[in-house]
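Omission of a single protein chain aside, the complex is shown with its protein chains in their original locations.
Order of writing sets the chain letters: A, B and C. Residues in each chain are counted from 1.
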Amino acid sequence: MDTVEQLRDRLLARFPGAGITVVANPSPAAQHSLLLTAATARDLALFLRDEPGLQFDQCSNVTGVDWPDKEIVDTTKVTLPDPAGGPPKVVEQKSKRVEPGCLEVVYHLYSIALRHGPVILRLRTANRTDSVTLPSLTPVWRSCEFQEREVFDLFGVVFAGHPDLRRILMWDGYQDHPMRRDYVEPDSYEWEPTPHGEVLAKARQHYPAPAAAPEAPKP
Amino acid sequence: MSVSDLTPLSAPGGSTVRAVHDEFHGDLLEVSMGPHHPSTHGVFRMIVTLDGETIVKLKPVFGYLHRNHEKLGENTTYLASMPYTDRLDYLNSMTNNWAYAVAVEKLAGLAVPERAEYVRVILAELTRLLNHSCLAGFLMQDCGCSGTPLMYAFREREKILDLFESLSGSRMMCNYQRFGGCRVDPSADWLAGAQRLTDGYGAFLDEFEALLTGNEILMARTQGVGRLSSALAISAGVTGPALRATGVAHDLRKVDGYGVYPRFDFRVPLGDHGDTYDRYMIRILEMRESLKILSQALAGLPGGPIMDPKAKLRGFRPKAGEAYGRIEGPKGEIGFYLISDGSANPYRYRVRPPSFINLTILEDMCLGRTVADAVIILGSVDIVLGEVDR
Amino acid sequence: MLGTGLIKGLAVTAKNLVGSYHDPARYTTLEYPEVKPKLPEAYRNFPFLVTENATDPMGTLRCVACQICEKECPPQCIYIEKSKDKKPDAAGKPQIYPAVFAIDTSVCMSCQICVEVCPFDAIKMDQEYEIATTDRFGALLLNREQLAKPNSYYHQIHPTEAVEVDARLAEERRAAEEKAKAAAAAKSAPKSAAPAPKPPAAPSAEAPKPPPAA
Partner (left out) sequence: MSDAAPAITQAERDDLRRNGILLTSLEELYNWGRSHSVWPLNFGLACCAIEMIAASMARYDIARFGSEVFRPSPRQADLLIVSGTVTKKMAPQVVRLWNQMPEPKYCIAMGACAISGGPFKQGYNVLKGIDRFIPVDIYIPGCPPRPEALLHGLVQLQAKISGQPLTGPDAPRHLRTDIECDCPVPEFGAHDLEPPQNPAVWTPPPAVVRPDKA
């Protein structure tokens, strides 16, 4: 099978300007992936499925990944001339910027006919709040149907073109997306006998440190 | 479809039975099967729309056993997720353990000693025997054959569970595999026990087949029921015996050749019709192949360590990256997708559940059949709710 | 012929029915409350704490409250508080001990990870399973007095493993004693031979080297 770079070149030759980026995977598994743009994703998926040399007929695994907004502190060294006329000083300037997060959907493709794979496709939403629509690949691979519903339920990615996009694991009136990293559980705290870590912190909120026990009255 | 609510019988959680109207079919009945239903293998629920007795629509409802496996996996260490994988598909904890270990070993680049690979194969094939016998028993239960085949299957299952218990300490929740090997080295006694079981299991299969395979009632209930075409099965991501019953030669033991499977001589049974009877037969034939693998693996088990000496139990922090590892579980391709950010907990921990994805085509198989057939078709897909809902 | 499959199947059930009266392979029922199952040595249910001495269980706990098991426990069902003071352990060395050690058996998943990570062989798996109760909070939260069981009990339920553990611990203790002796000797040695500028080991290590040019 082609390497992921060859595959990208092959796709770009067929779809010029499709905007495909190779996302390298530094782990020993070396399963690199292709980041697609939402606009061309479905055409590329169809091509991957139907092209005789590729024939990725099985979409094995669909999953979401949440990348929250990250605050990044950039440190730049700036040389300032000394107003007093001395030698210029080197000052470190720190600037904060927020790298916008995104919701990512990952597809693992295999070819049963040609026995190769995986090819990993990634799609990213523009942000995590209002612009979370991605094209559904259910029309290309039927196996995406329930898995995309699951990503919609747990991560909140809206799949345009999905035939039946409803919550699948949680109930219909539920409003949260619990697999997001910033999900906060409803506080139905129960006394736990063995708290530590986060549970201990939660326990302290519910049972603040008791006042010193009053001394037992003497008979 | 215009659906008008006429008589909702009970309010919260959906009504049990109600009349609906369809422009094409006319008056229909919508029946909610489950989550408490003796034939849905746990807490699965189907909303079945019936025209007379014929199914015109079937919508599965999931989530009644959604116990947040993936979220918990992201909040605990790599090692701590291992006992949780036991509880995914709770009949087959050994293969779940193995799939997770494969994914982590890929992520961290760990090697596995040869003896451990053999032991993993032995345990995985024992698990396959256990799962397929129980499946056949449950399937007969769904056909209305109350008790007897299931009891025979459970009698044999107890023998395998005794082996698991004496090796790993627990009947069902083995928590046996580790990253880079296995936890305990099987003793000579244990291996002799496994050999005895392998030798005796063929006789049980003969008896089981004499009881079931030629049974006319079983044939009448299952042949031609729930047919699945191979093209749809591939597109829907169906894996495992359900895919092979449609005639697609796809077995990860052959395709990926993971572990030491390429060293063993076994065949992949394939079906012809893709119906319920084929799915039953595939499992019986697979058990016979498993016995072949077992006797080869037990005969060829090499010595040496069972754990990679470099593998660490505590403080395991793989480098940043991601990996998808998969094996052929008894129910299909079970895979784990892990993203590491270099910390002690996985950043993303995803299970590719075979029985969940195999349910994608449940509606396609059931359309035009009766409710009694739907029960059998569901039984032949072989689901475990712990894995479907995670 | 139609019906042969059925008849064959009925023959199998008949064989099993008759067999269950004389063949132990076909009569597998375990008469449980009267006959207890023979548990394999590896069987595990809930953890317990090993004490060296049955007469003074709290004084001879092997646990030194290092809290590793508490951190590694997947469902977080262990709670430990370190003692403020130190008490001599079985070997007479002063050690921190767990002032509170609680395991919530209503949460524990019997995974044995606490046993695997414990560097002191202080926590092991019990085989007690007849623990059904009507009292949720009182009976299912085990404190250190309920958890402590003597080493002899450990030998009883996991014989081969306990012998290995004992041998390993004895070896470790011996090595530690030897090390302590060596350290004491090394400490006392320079005092007696105060004028020597270097300990005797250092020159011997350098011996193969050619002598430095004087």
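Operating definition for what follows: contacts are C-beta pairs under 8 Å (C-beta built on N, C-alpha and C of every residue); 3 or more make two chains touch, one makes a residue touch a chain.
All of these numbers come straight from a predicted model, not from anything done at the bench.
Shown chains touched by the hidden chain across the complete assembly: A, B, C. The residue from B:Met33, B:Ile55 or B:Leu91 that touches the chain not shown here is B:Leu91. Among B:Thr54, B:Asn68 or B:Gln223, only B:Asn68 touches the chain left out of the display. Panel shows subunit C; residues 28-33, 37, 45-46, 74-76, 79, 81-82, 100, 104-110, 129-137, 139-140 of it touch the chain omitted from the view. In the full complex, subunit B contacts the hidden chain through residues 10, 12-13, 35-38, 42-43, 63-69, 71-72, 75, 83-84, 87, 90-91, 150-151, 154-155, 157-158, 171-173, 385-386, 389.
With the whole complex as reference, residues 169-176, 178, 183, 185-186, 188, 190-191, 193, 195-196, 199-200, 203-204, 206-207, 209-210 of subunit A touch the missing chain.
One rule holds in what follows: only the chains that are shown with their structure count from here on.
A count of C-beta contacts for the chain pairs A-B and A-C puts A-B on top.
Separating the CA-averaged centres of subunit B and subunit C is a span of 34 Å.
If each chain is reduced to the centroid of its CA atoms, subunit A and subunit B end up 28 Å from each other.
With each centre defined as the average position of its C-alpha atoms, the distance from subunit A to subunit C rounds to 41 Å. Shared interface positions of subunit B, i.e. residues touching 2 or more other chains, are not present. Those residues of subunit A lying in contact with subunit C across their complex are 192-197, 199. By the touch criterion given at the top, residues 70, 76-79, 102-104, 107, 137, 141 of subunit C touch subunit A in their complex.
Every residue of subunit B that touches subunit A in the complex is listed here, in rising order: 62-63, 66, 68, 70-71, 106-109, 232, 234-239, 248, 250, 255, 318-326, 333, 335, 337, 339-340, 347-348, 350, 352, 356-357, 359-361, 389.
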